[in-house]
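All protein chains of the complex are present and in place, except for one that has been dropped.
Moving on to subunit A:
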Amino acid sequence: MKLAAIVGTNASHSYNRQLLQYMQRHFADLAQIEVLEINQLPLFQKSLPRDQQSAVWSFKQAIKTADGVIFSSPEYDHSIPAALKSAIEWLSYHCELLDNKPTMIVGASYGPQGSARAQEHLRQILASPDLNAAVLSGNEFLLGNVATVFNEQGELTDKAAVAELEKYFTNFVSFTKLLNQRSPQAALMAIKQPLISEAFVQFPTGKLSLQQIQQIFSTMPFEVDFIDATDHFSWFSDKAERVHVRSVNSLGETVQECHPPLAVPAVEKIISSFKSGEKNLVERCLTLQGHKILIRYYAIRDVNGHYLGTMEFTGNVDHLYELFKNGSFAADVTTGASKKAADSTDSTDAATGASQLDTAASAQPTTSTAPAAPDTTTGASQHQE
């Protein structure tokens, strides 16, 4: 179970952060808790330009992919801090990120009341229709007098408070499991099967069952994403170890929503060039964590050329590159001067050939088909390794 734990303050020293870090360690066997900071987020403003929303986008992604959310809120002036309220406003505006999301509230404060009033406000805020979070009721964890309850290792020394927190957190884990079970999308992903496994699709070139189609997509060495004709992310191939990790929670989002804000202009440009018919293919090469990644965007059209959507075809081409360097492609079989593949990979002749081909390749950059290729530093999608 993956939980996102939001530090409810932008201050660099925070007891609420300490509390969440303690929970992260203490409950490591029960859940994987990611501690999320809000100090990078701009103050919520409806018309903030998208290129200033990169931090907001990353924050939203982290919430989206979590099974549940924990808020640890300080109390400022008998309510939650403005910085936390602002983060919540971002989560509510034009998105339903917290809708029915299992949520737990904890809080630490300097005084004895332990942020009780702030927690009360937070509960009311999270119940508002634009948020509609599934907040675990009861199980109120208020940690007062925080300056005295953590030791130097950041361990909570108050035994009664630890016991209480363990009880409430265990309740929250059960609550989260229960709620997430009900999600049909989660169930669908769990069985890794299309819905009607008995159905067949009759292509002009043969017949495949839905199950076969699913497994072909999962097995082929490239991953595929599809954006439909109305610019919504509508499908991705369910392949293990993807370069771009996708989540079913993102399905149905517009391209503007599912890409990092800085990448959106480049993606929009590609799609509009496909829609206008100006282009059918845009290619990008990039190196990610030492791997060579090839991304090709294709315009998908019906037989009359009518635009149906954009396919993003992404793969790690390290292996192809190695084969190429080893000279596996050195000889042209049609000339009859070919060697067997097994010979060529370890022959010194082939190695010489490879270096020549290297020169040839660098004279013809593979990106030449893509004058409009987006800057690789912006990335057309998030790289979540």
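Worth a mention:
Methods note: contacts are C-beta pairs under 8 Å (C-beta built on N, C-alpha and C of every residue); 3 or more make two chains touch, one makes a residue touch a chain; residues count from 1.
Following the convention adopted for this analysis, contacts and distances are computed from a predicted model.
Considering only "NADPH-dependent FMN reductase", "Quinol oxidase subunit 1", "Phosphate ABC transporter ATP-binding protein" or "Sulfonate transport system permease protein", the record for the omitted chain gives "NADPH-dependent FMN reductase", by its UniProt protein name.
Between the chain not shown and the residues A:Met23, A:Ile70, A:Ile105 or A:Ile125, the one that touches is A:Ile125. Residue-wise, the contact with the chain that is not shown comes from A:Pro81, picked out of A:Pro81, A:Pro102, A:Gly144 or A:Gly327.
The chain not displayed touches subunit A at residues 9-13, 39, 42-47, 76-83, 85-86, 88-89, 92, 117, 121, 124-128, 130-131.
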